[in-house]
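The complex appears here minus one protein chain, its other protein chains still in place.
Right after this comes chain A.
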Amino acid sequence: MSLFWIPLLPLIGTLIPLLSGRFGRSACALFTGVLPAIALAIVFGLAPQILDGATLQQSYSWIPAMGLDLSFRMDGLALLFCILILGIGLLVILYARYYLSEQDSMPRFYAYLILFMTAMVGIVTANNLIQLWLFWELTSISSFLLISFWNHKSDARKGARMALTVTGAGGLALLAGLLLIAHIVGSYDLGTVLASGDTLREHAAYPVALILVLLGAFTKSAQFPFHFWLPHAMAAPTPVSAYLHSATMVKAGIFLLARFYPVLSGTELWFLIVSLTGLATLLLGAYIALFKHDLKGLLAYSTVSHLGLITLLLGMDTQLAAVAAIFHIINHATFKASLFMAAGIIDHESGSRDMRKLNGLWKYMPHTATLAMVAAASMAGVPLLNGFLSKEMFFAETLHQVALGSLSWMVPVLATLGSVFSVAYSTRFIHDVFFNGEPIDLPKTPHEAPRYMRIPVEILVTLCLLVGIFPSFIVGGLLASASSAVLAGSLPEYSLSIWHGFNLPLLMSLIAMLGGLMVYYNRRHLYHFQAQFPETDAKLVFERLIQSLVAGATRMHKFFENGSLQRYMLLLLLFALVLTAGPLMDLNTTAGLRPHLPIDAVEMTAALLLCLSALATMIWHRKRMVALLTLSVVGLIVSIAFARFSAPDLALTQLSVEVVTVILLMLALFFLPQKTPKESSPRRVVRDLGIAAIIGGIIGTINYALMTRPLESISDFFLANSKTGGGGTNVVNVILVDFRGFDTLGEITVLGIAALGIYKLIARMRLFMPAGDENGRPWARDRHPVMLAVISQSLLPLALLVSVYIFLRGHNLPGGGFIAGLVTSVALVQQYVAHGVDWIKTRLKIDYQWLIASGVLIASLTGLGSWAFGRPFLTSWFDHFHLPWIGEFELASAMLFDLGVYLTVVGATLLILANLGKLTTNHRATQPESE
């Protein structure tokens, strides 16, 4: 039978209530219960093998390269927890059917509940660390949904948020811990991890891993000082409390401790942390529980206390203690679930949970009262009930442990003290609620609960009794199997009988009983004593903490994001500086081994000119027109440099881009202030100069180091295949339109998008238009000089011819779609400059958006076309043809692609410039034309 079905069935079952909700409440509950019941049946089916000592595993590879498998494991511990989770889950489903009112959405409740059940089953059956963690987080999320089920109540929302924050934070710590463990062991597989306890314990990182994992377990199991979320989670509907705080949620942390007991325990650190935390939690929980007037509050703190007890047991240095811990897990789950359910019944049928009002319910609901009293007696550790047995074992173990050295005697004393309070609050639960006079102003007259609502309680209480009387017969096998899983196979001798003779543990039990009754009898004095202390509300403290965190985050956020782009730029550059300067320090020698090129006078002059113009741009940047002119000199020299260093395509591109850039910037300058005010303080100027100089120096250094090192390039492939594979001798162009055609397709798309964005920005822009230049002189009246118009018009055909030539030859000689497109754009822009937009508009009826769209479309279709021939996207084709008169020529699909590039470039450039230029004429059109 497949292990997969055990978590999978509940997972599917999450949908069942949502689908069956319309068939009525009972049907919904019934259908919901079916799949978990089948899963439980599977578990029982597997049980005989497990009890015989087998460990079942089943896994499918998920991401084998990372060691992640979908893997499940069923050993004694998993079996025990599966039975608890699914069994009590089924009882809770039945119970909730009667608990939820007509207003509550039952399908939603069941869906959350089953989701939670899935997560729990997933945790206990996981055989992979990451998988375990995933389910772990799923319990946090689904418990959040369950606790906040009554989301109209403020305390439900707050309690749920608190539970999620605490357990979620613990979950992150757990993830870190698990990753660390996997790193140490070298595998995510639980079996491997469990087998390498010694490696783990001897590793230097063991303390870190241990503390991280313990953080996860302690937050989940509400151990001190993380216990505060659990009482606030009581805002949940009582079936949720009965489920989460008896057998599941809080037991997940205990399960984790038990699961990793074979590998993490056995060291001083483990015993110290785990036992002291458990002891503190045990005492604190038991003490506070006595003062809670709320029925569920009392049970909540008692849960905290009992979890502390189990933790303390797991933290003791003996194997028997681990057995006792497992035994108490079972016993606590049974009696606590039944107590919560009984509390829910009382709340449901009397309308109150306040023990100051609830009195003398024995008369009204004798049946429930009997059940609750038996369960509470078990909680107190009364003989013949299961709680007594595990408590006896607990007492016996406290006497044997030596973890605290000469102070070890304190542990049994404190354990007895904890039990005194445990007896006291159990007595209070029984006496205050069912006896102690008459009820005081209850909202409704209490009466017995519906028949079927009591069934789950009856079953659980019967179990308490049966386990208490026939321990080895009922749970002996299960306990042995689970314990041997925790102890990695070596099971100590123990006896589960009720009577062990007169011994110290029995005496301790006796002291606890009598002491508890005395404490309860004198409770008024204790209440007065306790009333002296100001009560701290964990919710307020928690909220304050969260708020201060938020405030801190806001401060930090404000520091980095104050709305000033100038500042962002500075921070960005500083950060880049830190990142680049560090690695550069490791570089021992700047100059590499590659021989340097010689330099001649012309090159030196050009370099000098470049530097001077760049500096001039920087120095005169406040006189914007001058700066623009010097900037264009820089661009010109850059294109010359490209030409010099064997990059004719780049030189052509840079040259034509330079022309359109300068035209663009001059157009922009028309609308912007002509001068920049002097507003940087000298200090800021010096600071910026410093930053810029350092970054410039770093970039120059990296560049030098790069250039002087030998080149290992992948370009040999391109050089070798350009002619034979791409059909062109201009390798740069072949790379653009063929080898890396997909990149180019992306780039022209970006170009088109940028142009459309600009089009959108220009639309409906209201600009101020100066009537004269910066000195107040009016613009020249001769707007379109005749000479310019005539010359540019006659040049147009020539320019277009050149661009066609450049386009056609581009595959074999410098040129191509990009350059041809830019040349065409420059030629057309010249017409705009010479004649104005209105003149062109009537003569050149081209929609530039269409041009861009058709360009991108042609390029894409060329790429798609290769699919028609069963080839991958953008596969190119070429061949040579011969025509009379013309001679031999070549046709290539890459040319069609290049045509798309050409059209996009023309469209984008003209869309930008023509639209910007149009703004100047829109305004002037209102003025009378002087021509």
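Following the convention adopted for this analysis, a contact is a pair of C-beta atoms (placed from the backbone, for glycine too) under 8 Å apart; a residue touches a chain by one contact, two chains touch by 3 or more; residues count from 1.
The rule is simple: contacts and distances are computed from a predicted model.
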Undisplayed chain, where the name is taken from the UniProt record, one of "ATP phosphoribosyltransferase", "Polar amino acid transport system ATP-binding protein", "Na+/H+ antiporter subunit C" or "KipI family sensor histidine kinase inhibitor"
"Na+/H+ antiporter subunit C"
Which residue of A:Leu272, A:Ala668, A:Val790 or A:Leu844 touches the chain not shown here
A:Ala668
Residue in contact with the excluded chain [from A:Thr165, A:Thr267 or A:Asn812]:
A:Asn812
Please identify which residue in A:Gly405, A:Gly501 or A:Gly563 touches the non-displayed chain.
A:Gly563
For the chain left out of this view, which of A:Thr267, A:Thr318 or A:Thr708 touches it?
A:Thr708
Residue, one of A:Arg22, A:Arg555, A:Lys678 or A:Arg781, that touches the chain absent here:
A:Lys678
Pick out the residues on chain A that sit against the missing chain.
563-566, 569-570, 573, 594, 596-599, 603-604, 607, 610-611, 614-615, 617-618, 621-622, 624, 627-628, 631, 634-635, 638, 641-642, 644-650, 653-654, 657, 660-661, 664-665, 668-669, 671-673, 676-681, 688-689, 691-693, 695-697, 699-701, 703-704, 706-708, 711, 713-715, 718-719, 722-723, 729-732, 735-736, 740, 743-744, 747, 750-751, 754-755, 757-758, 761-762, 765-771, 774, 776, 812-814, 818, 822, 905, 908-909, 912, 916
